[in-house]
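A single protein chain has been omitted; all remaining protein chains appear in their positions.
Letters A, B and C name the chains as they come in the text, with residue numbers starting at 1 for each one.
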Amino acid sequence: MSAETGDVELVGDAAASNLARAALFAALIGAFAYVSFPNPVSPAPVTLQVLGVFLAGILLGPVWGGAACGLYLLAGALGAPVFAGGSAGLGVLVGPTAGYLWSYPFAAAAIGVVVHGGTSLVDPKSVGLARLVGAMVLGVIVIYTFGVVGLMVVQNLGPVEAFVGGAAAFIPAEALKIAAGVGIVRSDAIAATA
Amino acid sequence: MLSYEPGDSFVHRLDPRAKLAVQVGFALAAFAHTTPRGLVILTALAGCVLAAARLSPIAALAEARYALPFLLAGPAIAAFTLGPPWIALSQAVAPALASYRVLLVLAVSVVYVRTTRVRDSRAAIQRLVPGRPGRFLGVGVALVFRFLPVLLADLSRTRAAMRARLGSERGLIERMGIVTSAGIQRAFGRADRLGVALRARCFAWNPTLPALRFTRHDLPALGLAAALVGWAFV
Amino acid sequence: MIEVRNLVHRYNGTGGSSKSGQESTADRDDATETKPRPAVDGVSLTIDDGSFVVLAGPNGSGKTTLVRQFNGLLDPDAGTVSVNGQPVTTDVVAARTAVAMTFQDPRDGFVAATIGADVAFGPENLGLDRNEIDRRVADALAAVRLDDRENERIDRLSGGERARVAIAGALAMAPDHLVLDEPFAGLDEPARQSVLDRIRALHADGTGIVVVTHDLRDLVDPADRVLVMNEGRVALDAPPAAAIGRLPDLGVRAPC
Partner (left out) sequence: MIEVRNLVHRYNGTGGSSKSGQESTADRDDATETKPRPAVDGVSLTIDDGSFVVLAGPNGSGKTTLVRQFNGLLDPDAGTVSVNGQPVTTDVVAARTAVAMTFQDPRDGFVAATIGADVAFGPENLGLDRNEIDRRVADALAAVRLDDRENERIDRLSGGERARVAIAGALAMAPDHLVLDEPFAGLDEPARQSVLDRIRALHADGTGIVVVTHDLRDLVDPADRVLVMNEGRVALDAPPAAAIGRLPDLGVRAPC
């Protein structure tokens, strides 16, 4: 549809709704930061952020899923209380969990590429179980690689120390999130979105 | 929940770009000078920043509470050795300094969040990142601020709905699935309606940008930022 | 029987008193500094089995906050609620079995994507066997005239149909009391009448009914009792005929 008055360059319909979805998904990942379960072996609780990242890649695809995670980080840096424990600010992006946070856009994009086989979207329900689980496992590997490197740099730890101190305690919970992710995508809870 | 609080301190009146520059400079300097001497200087500086924002150090630390366990665990793990003498304090020194510098950086960023309106942050983004990417980021950030409380309320209403019909009798994974999928369904519904609302108000790539102007007031902050960046690279 | 004694509920944090009013902003800033008035501020009342109560009152007067304590969805700051003689806090499962509820926005109450799965959710949690669950779902859907539509997706329904699914979900709990929070918002006239018909029929079969609404049209006849809340207190509690004349003073439109 053309726009004439003055020099107003209207944002196209598709771009407007993709932006709306990416922003709402970013807010949803933020809301999932508040859904936490005590972690028996670590003082930091397990949160659902990572499940939000999985689903961003699966449901929005690599481009918009990655963009949603990018918006999440930027909004948090500028003060939206979207990080774990309701925290916010640029400092968190260079804090102990910085590696995890910076990994989210990459993890969502990687998951999106695997699930959709590229950048054009397919119905996630039609994707095989192995591929779905494989994509999320890849996501977990990306997230923990960044996360451990982040701890090494920020906290000045060796790789084993960083893994034991900041990663090992969370990994069992990721299996539950992958299971929940598969359940959600496969159930009729999510209507075909793409 | 950490958020903006209105006020009229020196820092409140600064241009958001100047505040962002100070934060970046401070973080660079802190990572470049993680030495006892560097950290003493940075501690004094952080104290000045907190004072200029009229924020108490205790309040700033309270906002960094999620990071505290990690900050304490780092040095503790580093000190532990497999085999006698089990505890080697010398190994914990570098990680302890690292933890402390992170604490300082967190405190300075708490100041930014407490003193800067969403609208100003958004304006800063759109000035710093030109063109369509800046527009995408600016509007996107505003929408995250706008919808976070809405989606949180949606999640808590779904949990109430489960409780009302005795969903507490179900297992953890099942409850997690119910809350998550309800959250996604509602977020998508809201996104679709929002997309229409944006178009109704002529959502454009080239809008009038929110007003932002450096003043003389910002000079000390910009000078400090430049000095910090310079120091980080010597 | 639901018995409420000296109930007080105060929301902490933001959003409290400031959401309620049409008042000007002049003293708004001071208001946020002092402690906000409780949303429910000392309410005592008894609702008998099988009675039909209409609960009215302006936006923010505390209607939703009050009814949510009938089955322990909110905990009071002071006072007590008992259902069938037992405090809600000692047996919340019994309270939620006896008092079923639909929410102001029906979308807030759904936990599943399809009609049948959502209505079955409550009975499944009661640990009933599969046949009994199926029977209850079928009965509840028949009661709201949605038989044979179990497999349809809730997000494709019209507003009126959504409201009826929510009612079916509550009915399937076979409650003693059914609490409906603004069941008519956004419904057209035929849908409104069909929901009203179901409510009347359930009441005739012995279920106690509590309807929260701003809009009393067609409710004066079936109701035993009209309660009006104002600023967290019960401002009026009377039979419909006696209540009508006093409604306009309390910010509620009298039906005509």
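Some points to look at:
Convention: contacts are C-beta pairs under 8 Å (C-beta built on N, C-alpha and C of every residue); 3 or more make two chains touch, one makes a residue touch a chain.
Everything quoted here is computed from the prediction, not taken from an experiment.
Here one chain is not drawn; of C:R5, C:R135 or C:R149, the residue touching it is C:R149.
Set against the missing chain, the residues C:L187, C:I209, C:L227 or C:A243 yield one that touches it, C:L187. Screening B:M1, B:V24 or B:V150 against the full complex identifies B:V150 as the residue touching the chain left out. Counting over the whole complex, chain C has residues 14-15, 18-22, 25, 28, 57-60, 104, 145-149, 152, 156-161, 182, 185-191, 194, 214, 251-253, 256 touching the chain that is not drawn.
Annotation for chain B: contacts to the undisplayed chain at residues 6, 118-119, 139, 142-143, 145-146, 149-150, 190, 193-194, 196-204, 206-211. Of the residues in chain A, those that touch the hidden partner chain are 1-8, 10, 191.
Going forward, only the chains that are shown with their structure count from here on.
Per-chain CA centroids place chain A at a distance of 37 Å from chain C. With centres taken as mean Cα positions, chain C sits 40 Å from chain B. Among the residues of chain A, those touching two or more other chains are numbered 187, 189-191.
In chain B, 154, 181-182, 185 are the positions where the chain touches two or more neighbouring chains simultaneously.
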